[in-house]
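Everything on this sheet refers to the single structure shown next.
One protein chain omitted, others in place.
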Amino acid sequence: MEQLFFYIFSIVAIVSAILVVSVRNPVHSALYLIICFLQVAAMFVLLRSPFLAAVQVFIYVGAVMVLFLFAVMVLDLGKERLKDSMHSQSILGGALAIVLFFIAFYLVYNGDIVAPLGAYTETALMKNTEVIGAALYTKYIYPFEVVSLILLVALVGAITLVMRHKDN
Amino acid sequence: MPTITHYLALSLILFTIGLAGVLIRRNIIIVLMSLELIFNSVNISLAAFSYFLQSINGVVFVIFSITVAAAEVAIGLALLVTVYRTRRAVNVDELNEMKG
Amino acid sequence: MTDIIAGFPVLSIIIFLPALGALFIIFSRRESVEFIKWTALGATVLTFIVSLYLPLTFDAANPSFQWVEKTVWIERFGMSYFLGVDGISLFLVLLTTLISIICVFASWTDIKTKMKGYMALLLLTETCSLGVFMSMDLFLFYIFWEAVLIPMVFIIGIWGGGRRLYAAIKFFIFTFTGSLFMLLGVLALYYYHGKLTGVYTFDATVMWLSPVAPYIQWWIFIAMFLGFAVKVPLFPLHTWLPDAHTEAPTAGSIVLAAVLLKLGTYGFARFSLPLLPNASMEFAPMLMVVSLIAVIYGALVTIAQRDMKKVVAYSSVSHMGFVMLGIFALNADGLKGSLLQMINHGISTGALFLFVGMIYERTHDRQIGSYGGLMKAVPVYAVFFLITVLSSMGLPATNGFIGELMVLIGAFKAHWIYAVIAVVGVLLGAVYLLWLFQRVFLGELVYPGKGEIKDLNLRELCASVPLIILIFWIGLYPRPFISGMEASIDILVKRFEINSKKSMLDTNRVAAAPDHSQGGASK
Amino acid sequence: MNLASLNINIYSLLPLLMVVGLALFVLVLDFFIPRGGKRALGYVSALGLVCILPFVPMFIETVPSYAGFVIADTYSAFFNVVFLVSSAFAIFISIDYLRRLGSESGEYYYIMLFATAGMMIMASANDLIGLYVGLELMSMSFYILVALRPGKGAEGALKYFVLGAMSSGILLYGISFAYGFSGTTNVNEMAAIVYRLPDNNTYLYLALALIGAGFAFKIAAFPFHVWSPDAYEGAPTPVTALLSVGSKAAAFAVFLRVFAVALPAFHGQWSDMLWVISAATMIFGSVVAIPQKNIIRMLAYSSIAHAGVILMGIVVNSSAGASAVLYYSLVYAFMNVGAFTVAALASRGDGGEQLTDLRGLASRRPWLAFFMALFMVSLAGIPPTAGFMAKFFVLASAVHAGYYWLAVIAVISTAIALFFYARVIFYMYMRDYEGAELPERSLFTCVTYGVVLILTAVGTLALGVYPSAILDIAVRAVGPLFTI
Partner (left out) sequence: MIENTLHLPILSLLIFIPLLGAVCLLFFNAASKDSIRQTALGVTIINFVVSLLLLAYFDVSTHKMQFVERLPWMPWIGSDYFLGMDGISLTLVLLTTLISVVAILCSWTAIEERVKEYMIFLLILEAGMVGVFVSLDMVVFFLFWEIGLVPMYFLIGIWGGKRKLYANIKFFLYTLFGSVFMLAGILALYFAHGKATGVYTFDLLRLYEMQYAYNLQWWVFLAFFLGFAIKVPLFPFHTWLPDAHVEAPTAGSVILAGILLKMGTYGFLRFNLPLLLDATMSFAPFLLILSVVGIVYGAFLAMAQKDIKKLVAYSSVSHLGAVMAGIFALNQQGIDGGVLQMINHGVSTGGLFLIIGMIYERRHTRLIADFGGIAKVMPVYATLTLIIFFSSIGLPGTNGFVGELLILIGLFKSNVLLSVIAATGVILGAAYMLWMYQRVIFGEITREENRTLKDLNGRELLTLLPVIVLILWIGIFPGHFLRYTNASTTHLVEMINKNHPADVVATHSSAGAEAHALNAHADKGEAHR
């Protein structure tokens, strides 16, 4: 049963991802990206991380995609012609990606978990949200604070960039 | 039950598609979306490892990753807007004031 | 490692006096040209006078280093500030200090722009080359070795002739590349020596007590060879030389010919032989052949030159081939000859550049074809030029003869055929030099430009007379020079012989013992 | 969660907190400073950094704190000094630079401080998560800083952003495999675990390759360098200076920490990969720099070549190599910031930093030309400058460990590189200036430039003539890396 769901979500995710990078209209891309993000959220559920799934939906689907769509609308980015859709070195880039994929796939396929397993068994993970919350404010307090700095910088930076050029 | 390899394979496929998008497409907004694909694929693999290793690190890492990615999108789009305002161009090839 | 500074650090003083002068000049006003010139002259003369302290207190019977200064510098790598002078370097040091004075004289009116920078660089060149001759720590040696490049490049590049940029770049890149490989060689030597003895040090006097295994020497020799041979310059690495010489201002050429070229041959004699005895022995026949090619080829190319300065420049290739021949004859006579020949070449080629510069300053033309019969117009100049030409071609009674004779003796000891071929080189040398002299000074009086050309003035006489005196001094009474270097060279040869046997033994030892080296990866 | 086991130790974070505090202070101050007086913020920031500098060596804790996320050891302290010094220099020269550009602003200064904080986080990161967020803080700040130059800034920033984000993704992907392989993201734990794991697990290879690629992006190693020339050229020159010095040093700091501390067991696996990257980077950087006509682009490629050389010190995986990396980073901070300072000064007046602008600089501004020549000589690696010593230490470590061919390649690339460094010198000293006379300005009309140039020049010379003291510190600093 789980396997079946996995395959369904996977296939949808892959197809929509391919569409994201291949369609000409950025608006369509953005919409496909939303679908893809949703599948990823579903994957998190399969991986017993409902909290992550929620975060995924809120942030990616909610915030990020809105930003994207907003940008597309504001900048009035219309369709581009087919021959313009790829840039000069794209064949090289594509070939590179494919070669790397096969190499990586071989490595992924042959790998296995060898490290000693941790304490968070499936039962512990049932309280996913609680566990994560506790960890974030104790063990992970340091990166948590740093991330806040990142957000501050991003905030200030985005405002600066946009405002500044408006002045000019 | 899907194994770790299943998840990693999915992650890899998405990663490759994202990478290919960055490398192939000219439209910067689509390049930015491809970047998001990359981050998502990484998140899947982190979450999968976390699950199969019975460890919480991966999940927490995903949270940080998502947050950072969101911040990055903000910066990226701000840059995009800036460039668009000054140059009215959103294609990689057109950013050719400087020789590469 | 202990600090040895007995008495007062005379060597450091000699090295850094010119640098001090340069510092004065840097902080003087750009417009006060006279002050700058006199400061430079004062600095060089003072350095020369201080350097005269060396021969006066030199103990000729003592083959080891004298006036030694040794201070820890970078302890972690076993580097020390280690200066010392023995019979081998003594005369090169004196030559350098003397030539520097002459260079200042030569630039007195020759240099018309940016006198400040020029004199400062000239003094820095002196400092660095003195450092090369005095440092017995391989690392310190390398530092000075490389540092000398910079002022020289500037001198050629800023005050040079029409194609100065090209010449400067070529000079810079050739020599820099070569010395980088030398650095690698030094490094490898350092580690292998450390591995062998457990003592990691750049102190050459310690390193040559226990040479590394022959097969390692082989590689190190090649690396160091590249550094030294470019500087010499040995055929076929010589191509930078004619350009550099041709474009350099007079003093630059003098310094280049008289001092910088000696750095390479000095390196071979001082470091390659005792540190890498087996490799030296193995490479010696090949190097002798290459030296002979350089001698002959240099001479042949010289014959075809039309520019006076080029003639002198290419002749350097030929002469330095001679010096190399003597060194790699690997016997005491050859080494003495080479060392003497280094000094001789410094004197005679330096003087030739000086004289070419003097005529160029008057007429701004260096083409041989533009001149003729100058003997009538400028007899003193002509006679000086002649004496120098004769010295350069090794005519008896001049210094060149003694040097060449001893090199020939050394080469003959190695194998008679080398000497016979080298003799042909001597002959060719006579051809181009005499022909040069004949075309310029004999025949009908012709020279470019209007008006009279004046004979040497007092300043020019001051610059040239010491060299003329030296030419005859060494040519007629070379004994003080040879007896000064004798003890050191004998010990060098002895060390070479002992080492070449010893390292053979060490090979067996290393082969038997397991390798404890760190890292271990061999890429 | 037992709070005591987290080992919360505020002292280990104190220098970082000071920098962040300074940044926040400047941020707040920015609201109260009128538009014309923003340069005061620059002085506050730079002097603030200078004041923080003495505190760095005072707070050294050998035990990781914050649940193993932070380690304020001598190693990170050394790098923190490098960051603070180069940042202070960069901010100092920014003050006049921005005024000339007509784009003085407060955010420029505090974002620069945030970037510095990011670097410091990286240097003291003892966990891949901490490393990642630090790196993102730094990168994010730089994306913005690069875009702050009017005109071409945004473009360079966008390119930098796309490739930078991609490399972050790649790095993150690599980290995920490292995590999957070892079950932990903590560097020490990883080191303890991986010794017991089989070394043929393919996750390991993925982790090594992807993390290596991610770091290679940050240090701009070939073939992951494509962003750097554009970003360098587009950015305000002081930012470029910091980008080429600070961000690179930070990347090396984490590079070394991850590979030497966490994965020394697999030296055989990763050294081959880095060997190739190092060799290719040296040669590529040197060769491609030759045809460049823009000083900044030339320095960008030169910086690529230097990254290749520094990488050698990591490849050898020894205390000598690591200390050489540290020494190199410090030296590079001096000489490269110095070079960029001259580039910024020499080309004031118009926007381009063309090599031809340097023509005849020696006669127009002899001291400036002298400094530039000194930095070029040092970058080329000629004694008695620090550039030589640094290169020497790296080469020595390579030769010692038996990497002869890598050393030979380094030497060849250095020889090639000489060409373009020498060309700068030749332009300044041996060509005459053509075209309209630039406004004559004495060096000391702008005190900040003078201070920076003199300090960098003194550093460049002093570290070359007497490297012992700093080298000893560097060797001690890498001690923690090789004692586990």
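Going by the order they are written in, the chains are A, B, C and D; count residues from 1 in each one.
Note that a contact is a pair of C-beta atoms (placed from the backbone, for glycine too) under 8 Å apart; a residue touches a chain by one contact, two chains touch by 3 or more.
Since the model is a prediction, treat every value here as computed from it, not as a measurement.
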item: Omitted chain - touching chains that are shown; value: C
item: Of C:Ile74, C:Leu273 or C:Ile482, the one touching the omitted chain in the full complex; value: C:Ile482
item: Among C:Phe225, C:Phe401, C:Tyr447 or C:Phe496, the residue in touch with the chain that has been omitted; value: C:Phe401
item: Contact with the hidden chain (one of C:Leu121, C:Leu165 or C:Ala419); value: C:Ala419
item: Chain not shown, touching residues in subunit C; value: 333, 336, 375-376, 379, 386, 390, 395-397, 401-402, 405-406, 408-409, 412-413, 416, 419-420, 423-424, 426-427, 430-431, 434-435, 438, 442-443, 477-479, 482-483, 486
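Just so we're on the same page, only the chains that are shown with their structure count from here on.
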item: Inter-centroid spacing, subunit C versus subunit A (mean Cα positions, whole Å); value: 68
item: Inter-centroid spacing, subunit D versus subunit C (mean Cα positions, whole Å); value: 41
item: Residues of subunit D engaged with two or more neighbouring chains; value: 129, 133, 136, 140, 143-144, 147, 154, 180, 183-184
item: Residues of subunit B touching at least two other chains; value: 4, 8, 18-19, 22, 32, 50, 52-53, 55, 60, 64, 68, 71-72, 75, 79-80, 82, 86, 92
item: Overall pattern in which the protein chains touch one another (line/ring/star/complete/other); value: other
item: Subunit A-facing residues of subunit B, complex; value: 1-2, 4-10, 12-14, 16-27, 29-30, 32-34, 36-37, 40, 43-44, 47-48, 50-56, 59-60, 62-64, 66-75, 77-82, 84-86, 90-93
item: Subunit D residues touching subunit A - in the complex, by the definition given at the top; value: 1, 3, 6, 20, 27, 66-67, 69-70, 103, 105, 107, 110-111, 114, 117, 121, 127, 129-130, 133-134, 136-137, 140-141, 143-144, 147-148, 150, 154, 180-184, 193, 197-198, 201-203, 205-206
item: Contact footprint of subunit B on subunit A as seen in their complex; value: 2-3, 6, 10, 13-14, 17-18, 20-21, 26, 29-30, 33, 36-37, 40, 43-44, 46-49, 51-52, 55-56, 59-60, 63-64, 67-68, 71-72, 74-75, 77, 80, 84-90, 93-94, 96-98, 100-101, 104-105, 108-109, 111-113, 115, 117-121, 125, 128, 131-132, 135-136, 140, 143-144, 147, 150-151, 153-155, 157-158, 161-162, 164-166
